[in-house]
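See below for the structure under consideration.
A single protein chain has been removed from this complex, and every other one stays in its place.
Up next, subunit A:
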Amino acid sequence: MKRKRDYQALDSLDTVYGYYIQMTLGKFLVRRILQGVFVIWGVITIMFGLRAVSPGDPANLMLAEGATQALVEQVREEEGLNEPIYVQYFDYLQGMVVGDFGYSWQSNREVEAMVIERIPATVELAVAATIVAIVIAIPLGVVSATRRNQPSDYGATLFSLLGISTPNFWLGLMLILILGVWAGLFPTGRRPVGFGTAVLTLAQTGSPSDIFTWLKYIALPAITLGTYFTALITRLTRSGMVDELGKPYVTASQAKGLPAVLVRYKHVLRNTMIPILTVLGLQIGTLMGGAVITETVFNWPGLGLRLIDALDARDWPLMQGIVVFIAIAFVSINIVVDALYASLDPRVSDE
């Protein structure tokens, strides 16, 4: 036990690194999943607690103004609002376990359905932004690290500094103004077609025009959401590469006669990417937060926009549903990232 913890102390970017040394991958996964379940329970509980202390009678929020007292009472009874708080909590928890997130107070629709229908748009946006980020950032980071203190390095540094310092809602508005309104390169309204529909059209009619429309509409939001991550990954890649390049094995492989390009991309970049992966896993929350903003700026029909609508209407079941869904996504992605990390790290033996 003691030795394990000492390892952990070596690295402040710890979560996985070191802590699970000498643990099998299977055991490691079981442990991570149990932790994940705990985290999701924690999120559900905090959201329930917030709802419990939030001002305003839910029955009044559900009903139109001027509803009779009898009607309010009826709704309170039906919704279980007259039960003691712990009964409400366990009912709520029970519902969550079986995937019953309740009904939206505002529209009276099932929360699950309202969440699920908005997932594709957000996933499309998040994936597009991540692709933008990776495609730009990794080459930029590599160039920056291998040509240190040259103009291309300064350019990349300046770009990444601007990228992490620009609020994405403002960036989005400026992109709309400059590329959308002034240059007329991109449409600025709400998108007419989603990816699913576009692919369906392509499959049925063979016409890719919907795909092009989709691409034109997603370009600015993806750049808006992706810029911060582009900047972040550029910085991480640069500093990681700089560290790696100074290690003895680089000199050794070059001395052995391996071409510099091979060493750089096959060994150094790979070793650099492993810790970056963990940091990025933890950034999924930032990505989701960014999606909320980006969707608001571009009126993008995703989960984030729905969350803001729910907040404005104080529609708690919907808000809780979306937040819990985001937490589940965060936890799952991080478990996958950790598992990848563990399987890449030779120190985690799998017997």
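Basically, contacts are C-beta pairs under 8 Å (C-beta built on N, C-alpha and C of every residue); 3 or more make two chains touch, one makes a residue touch a chain; residues count from 1.
Throughout what follows, contacts and distances are computed from a predicted model.
The chain absent from the displayed complex carries the UniProt protein name "ABC transporter permease", chosen from "DNA polymerase II small subunit", "Nickel import system ATP-binding protein NikD", "ABC transporter permease" or "Electron transfer flavoprotein alpha-subunit".
The omitted chain makes contact with just one of the residues A:M96, A:A198, A:L307 or A:V337: A:L307. The chain that is not drawn here is touched, among residues A:V181, A:L200 or A:L262, by A:V181. Across A:M114, A:A198, A:L236 or A:A342, the single residue that touches the chain missing here is A:L236. Of A:Q106, A:T166, A:T213 or A:N271, it is A:T166 that touches the chain left out of the display. In the full complex, subunit A touches the omitted chain through residues 5-6, 8-14, 35, 38-40, 42-43, 46-47, 50, 53-55, 157, 161-162, 164-170, 173-174, 176-177, 181, 232, 235-236, 239, 276, 279, 282-283, 285-286, 288-290, 292-293, 296-297, 307-308, 311, 314, 319, 323, 326-327, 330-331.
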